[in-house]
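Note that one protein chain of the assembly has been removed; the remaining protein chains are unaltered in position.
So, subunit A:
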Amino acid sequence: MTSESQTADYQNRRWQHIRKLLERSGPFCHPDFEASAEILNFIMNCCKVLIVGAGGLGCELLKDLALMGFKKLHIVDMDTIELSNLNRQFLFRRNDIGLPKAKCAVEFVNKRVPGCEAVAHHCAIQDLDEDFYRQFHIVVCGLDSIIARRWLNGMLVSLLQYNDDRSLDQSSVIPMVDGGTEGFKGNARVILPGMSACIECTLDLYPPQKTFPLCTIANTPRLPEHCIEYVKVIQWAKENPWGSSTTLDGDDPQHVVWVYEKAQERAMKHGIANVTYRLTQGVLKNIIPAVASTNAAIAAACATEVFKLASSCCVNMNNYMVLNMADGVYTYTFSAEKRPDCVACCNSTRVMKIDPDATLQYIYTKLCEDQAYLMKSPGITTVINGCNKTLYMSSIKSIEERTKDNLKKKLTDLGLFNGADILVADVTTPNTITIKLKFETLDVDMTK
């Protein structure tokens, strides 16, 4: 950096555009807004923003925020660069294939935007702790997984502090701006944990993934997808040439070729057409189509909201925008509602009403299937006479074997009672959730 770049004069010229929004007031500003040169100083030198994901959205977000004056940027991503990323993840080049995304992205932007001090974290979001997340003013996400979103949401909620009178200490709120895209569609939303709708509050906005029934796959295939699924779910384990304990890897071209050829055989046998390599890989990896333009638009919408949060120069999106670019360009912004009984963000005791004769299986099923929880594989423990007792945990094989019989047992036989707390852990949340059991005789048969 030359000495010229450090002069105030130069900085003023360089950030001329942004300064007009920050140093001038207007009729549509946020009520708290006070135009001043201090705001740009805050954005550049104090405001810490975390970008989650360095893929299609993450690259765009990093560029956008760097060009809006943010310097203290952190970006986290556990992946490395692949060839198929290059049609949209524009901070990466062919030579970068195999390198960590976060590191590459940061190197590129810090070089292109002098003064930017972006820091990379090549790890999973779950590898970082409370203290890490607590340092940020704003978190913006460009994730491709709902589970990861829920985890992060849970983390920010767990950082909330409440006053003695149970009111929210607003200084503990870390806003989260979240973006998602799929093909020509996308959405952007602004979340104020504890104050507005969080990810868990609106889980019904994420439709469940489509799966094919096993009997169709095994007995009555009709579509090329059915043939591919058959090889993936049934034939691979039995016949693959790399050994019965080898996991099918959709990223390994040899695996994909093997599945493709077997799927073709099955398809031909049944008179089914259109098994292609592209379709095979798409089914195996659950590939979602992606282009640069949708990612650019959604990331930009998110970056604009981050800028508004940091500067108050304008009111924020309230609070969820959907975008569809398939037919013209269509957007719709609505206000998603916070659920008073949200299992993640509500600040009251979580209660589960349950029949006194219910079995543990009933609780497990409810935790997985009930809209309020939608967990993946919850581990349930409790405390009896001051000692921790694992009721059921499926994630560790030895514990699963030891505790699986508990599922059939009645809750009362496991030492639980009306008003007892169970502690639930799951991939969808960073912290254990405490749920109080309330025994009530309900009409539904819970002894299954």
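List of remarks:
The criterion applied here is as follows: a residue touches a chain if its C-beta (ideal position, glycine included) is under 8 Å from a C-beta of that chain, and two chains touch if they have at least 3 such contacts; residues count from 1.
Just so it is clear, contacts and distances are computed from a predicted model.
One chain of this complex is left out of the view, and of "Phospholipid-transporting ATPase", "Phosphatidylinositol glycan anchor biosynthesis class S", "NEDD8-activating enzyme E1 regulatory subunit" or "F-box-like domain-containing protein/LRR_6 domain-containing protein", the protein name its UniProt record gives is "NEDD8-activating enzyme E1 regulatory subunit". Considering the whole complex, the residue from A:Asn153, A:Thr202, A:Thr294 or A:Thr381 that touches the absent chain is A:Thr294. Touching the chain that is not shown, out of A:Tyr133, A:Trp236, A:Tyr260 or A:Phe439: A:Tyr260 (per the contact rule at the top). Of the candidate positions A:Cys314, A:Ala336 or A:Cys368, contact with the unshown chain belongs to A:Cys314.
Interface residues of subunit A facing the missing partner chain: 5, 10, 13-18, 20-21, 24-28, 60, 63-64, 67-68, 83-84, 86-88, 90, 93, 112-114, 183-184, 216, 220-223, 253, 256-257, 260-261, 270-272, 277-278, 281-282, 287-301, 303-304, 307, 314-315, 317, 321, 325-331, 333.
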